[in-house]
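The block underneath contains the structure these notes are about, expressed in C-alpha cells.
Removed from the display is one protein chain of the complex; every other protein chain stays in position.
Right after this comes chain A.
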Amino acid sequence: MAASHENDSEMDCSDNEDCYEDYNDYYKDEDSDVEHVDPKKTDPEYFEYKCLSEEEVERLLNETVENLSNHLRISLPLAKVLLHSHSWNSIEVIRKYEENPQQTLISARIDPPCPPKNVIFSPTHLTCSVCVTLHHVDRFFHLSCSHMFCKDCWTMHFEVQINQGISTAISCMARDCVVLAPEDFVLKHLQHKTIIREKYQHFTFQDYVKSHPELRFCPGPNCSIIIYSKDIKAKRAFCDQCKTIFCFRCGCDYHAPTDCQVIKKWLTKCADDSETANYISAHTKDCPKCHICIEKNGGCNHMQCYKCKHDFCWMCLGDWKSHGSEYYECSRYRENPNIAHESVHAQAREALKKYLHYYERWENHSKSLKLEEQTLEKLRARINQKVMSGLGTWIDWQYLFTAANLLAKCRYTLQYTYPFAYYMDAGPRKELFEYQQAQLEAEIENLSWKIERAETTDRGDLENQMDIAEKRRTTLLKDFLDV
C-alpha cells in the first residue's frame, strides 16, 4: 500500500468517520506483527506516490522549467513549451536540443518550419489583415514567424481561444502558420483582463498536468489534489483529501486485475448495451487518446479532440489517419447490422449469452458492495448503542469495521475479475484464473456472512476468515495483475 499514508496515529474509532474509510490500516498492523518484509515484493498492489496540492505541483513544474532553462540557457517560457511538448522529459529535451536546436524548436512549434522573409521596407503604418484597420506599426506584434497583427486582434484571438478551452495550443493567426503562442506572449496581451487571464492559467495548468506522465488529477468530485508518482503504472492510488481510490494510469476507478484498456472496453460495452446509457453513447464519447469526454455537435464524423488534438472517427473511435482503408468495416457494421447469415445469428446469440454471464456477476458484486455499505451503517448504529449502554468502547469493536472494510476491498477486486475473465482466451491460464476466482468468491461470501452476524461471531474466527480472504485476493493479484 501507499508508503505516503502516515495516518495510523489518527485511527481512533471514537471519531468513527475516519476508521470507516481507511482499508490500509488492516495491513499495516499485520505487517508490523510479522518479520520485516519488503512490501515491493510481497504486496502486488504496492505503490509509492504522493498527494500534492496545486501549489506544490506548480512549484515542481517551475523547478523543472528553471533547471532546463539554466541548463540550455534558454528563456523560461521557451523551456516550458519544450517541456510540455516532450511530456516533461528534461533529458529528452536536452538530448534533442543539444543535437539540433533548430529542429527541436521547429518541431515544438516555437519556430516556423521556414525562416520568415526579411521585411526590408519599414512603413510607419500598416493594415492589420484581421481587423482590416490601419494602425501605427507600434501597435503590431508577431511571434517567431514574423506574422504581424495588431495588439487588439491578438487580444481578441486569445480571448476567443481561451473561452473555447484552448490554452497551450493557441497558434498564430496567419494562414497555414503552425507557430504556437508561448505563455508570456499570451499574458502580455491579456494585461487588464483578470478573469480571462485566470482562465488561461487554469487551462495551461490542466494541460501541463495532463501532459506530465508522473502526475494525475484526482478524479474525486471537486477535489484539487494531484497524485505524483515515478511509477507510471495501473496502480491503486488513494487520495488523502477526498478518499477516492483510482487507477493511477488511466484515472478511472481502480480495476485490478483487469488492465486499463480492457476495463475501458468492458465499461463501454456495458454502457452500449444498457438502455439508460443511451444518451451517453449517442451524444458524447471519450477521446480514444486522452479519454476526455467529447460531445458531438456537428454532422461531420471526423472528430478532433479539443484537448489533445487527436483525430478519430466518431463511429468506431479508430485513429483517423489509419482510417482510410478501414472505413468500410467501420460504417458497414453500424449501418447494416442485419446483413448476418443464420449461423452468424446463432453465434451472436452465443456471444450475448457469454456476455450476460459475466455481466450479471459483475453487476451483482457492484450491488453487493452497496448493500454491504448499508449493513455497515446499521452495524455502526447498533455498536453505538452498545457503547452508550456501557458494553465496551469503540476501540473494542474496531475490528468489525476493519473486517467490513476488508470485505469491501476483496469484493471490489472480485467484481473486477469478471471483465478480466470475459476477455481472457480459453486455455490452462484461464482455467487457473477461474479456479482462483471461485476460491476468492467463496471466501468473500464466507466473510460477508460472518460480518452480517458479527455480534455473535467469535472475534478470532472472524479475523481468521479475514486473513484467508485477503490471502486469496493477493494470491490472485500476484499471479494475474500485470502492471
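Heads up, the rule we're going with is that contacts are C-beta pairs under 8 Å (C-beta built on N, C-alpha and C of every residue); 3 or more make two chains touch, one makes a residue touch a chain; residues count from 1.
Quick note on the criterion: contacts and distances are computed from a predicted model.
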*UniProt protein name for the omitted subunit, picking from "Signal recognition particle receptor subunit beta", "General vesicular transport factor p115", "E2 ubiquitin-conjugating enzyme" or "Queuine tRNA-ribosyltransferase accessory subunit 2"?*
"E2 ubiquitin-conjugating enzyme"
*Residue among A:85, A:129 or A:146 touching the omitted chain*: A:129
*With the full complex in mind, choose from A:61, A:108 or A:153 the residue touching the hidden chain.*
A:153
*Return the single residue from A:55, A:138, A:176 or A:458 that touches the missing chain.*
A:176
*asked:* Tell me which stretches of chain A touch the chain missing from the display.
replied: 129-133, 147, 149, 153, 156-157, 160-161, 171-177, 298-302, 304, 309, 315, 320, 323-324, 327-328, 330-331, 335
